[in-house]
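Note that one protein chain of the assembly has been removed; the remaining protein chains are unaltered in position.
Right, subunit A next:
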Amino acid sequence: MTSRATDGPCSAKPLVDNLPLPESTINSKETTVVLGIEGSANKVGVGVLRYQKNNHTYEILSNPRKTFIAPTGQGFLPRETAWHHQAHVVALVRTALQEAFPNDKQPEAHVDAICFTKGPGMGGPLQSCAVCARTLSLLWKVPLVAVNHCVGHIEMGRLATGASNPVVLYVSGGNTQVIAYQDQRYRIFGETIDIAIGNCLDRFARVIGLSNDPSPGYNIEQEAKKEGAQYVELPYVVKGMDVSFSGILTHVETLAKTRLVQEEDSKNGEKDNSNKITKADLCYSLQETLFAMLVEITERAMAHCGQNQVLIVGGVGCNKRLQDMMSIMVSERGGTLCAMDHRYCIDNGAMIAQAGVFAFQFGELTKMEDTWVTQRYRTDQSKIVWRRSAQWKHT
């Protein structure tokens, strides 16, 4: 699965919260090119990004990616995922460079820096990509920039949508956070107190035997759309701006084991199905419940920070029902929901390049000895040096 970059250059002008680029040799060049490598979960991607000084735009020149898909009934395991990334990352770098500079014999000569994901994520896969980044840095004699994965999503989202200072809902396989910027940090206002939303959906998909291709969440969404899906009441757990999913998961798992309609039952007519639930019912109810919780805490954060723009990032953000619910909430508040976009929802190399190039332009390089990766790297741990330190006003 290779995605081709067809998106035009994005102007950085709407990002009024960004600081002007400091004077430096790198920033006096007409163009700056960086390569971004991402591989924190089951996707490995390499993106080439170019900054053009004359019109202050950033453009994705290429952004190929490969996804490791686990067999039905299984999650992706760190070891196999690491092997997958190791097997593909070099070819992806080659493809990315060729696609970015098609007629160039030495496309790597354009690259000014290499950005890679430092974390959070799975150790082995992260490590595999970091090794590639270090090797290329030594080979091409260009500096390294370590990037927080979530900051990558956010910066690509800001640039692609022109939303300068949105409340961010970050929803993926391993993360569930509501984030707002303040004082050079992306601060976490709400998050899951146990498992992540994507993890909850994936595990449920496994219980009812849905495939991992293209993703378990996608298959739950399709199942939920089936006609006649009935709403079943599930627990609903919101604590301030935090949420908890594990109790809900246990509850639906039990329902699935005890009350799910079996294929044979429905063939034998409807005689004893009054107390039974279908897969579609469960998928539908699970989505309705989990997403209502997410929208609720996002709205709390908006009210709390006096903000009216929302950006959803991370793989679960691709879910159409979540987008619709969010969009209703946001429009009732007179705000805007940023359009969904593959460039910042699904993990890819270009988003790492995007956050990385900002850091690079502000002189934030990572020394070789500091290029270790980390499974735990909270969004609020990295300093956002390229944004003004202005605070939001409370209402």
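Convention: a contact is a pair of C-beta atoms (placed from the backbone, for glycine too) under 8 Å apart; a residue touches a chain by one contact, two chains touch by 3 or more; residues count from 1.
Here is the rule we go by: contacts and distances are computed from a predicted model.
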Omitted chain (choose from "Translation machinery-associated protein 22", "non-specific serine/threonine protein kinase", "Methyltransferase" or "Ras-related protein Rab-21") - UniProt protein name: "non-specific serine/threonine protein kinase"
Contact with the hidden chain (one of A:K239, A:K257, A:K320 or A:H342): A:K239
Touch with the omitted chain, as defined above, among A:P64, A:P107 or A:G315: A:G315
From A:V295, A:L311 or A:A353, residue that would touch the chain that is not displayed: A:V295
Touching residue (missing chain; options A:P64, A:G174 or A:G349): A:G174
Sole contact to the chain not displayed, among A:L15, A:A82 or A:M122: A:M122
Subunit A, residues in touch with the chain not shown (by the definition above): 40-42, 119-122, 125, 172-175, 182-183, 185, 187-189, 191-194, 196, 198, 231, 233, 236, 238-242, 244, 288-289, 292, 295-296, 299-300, 302-304, 314-315, 324-326, 328-329, 332, 347, 375-378, 394
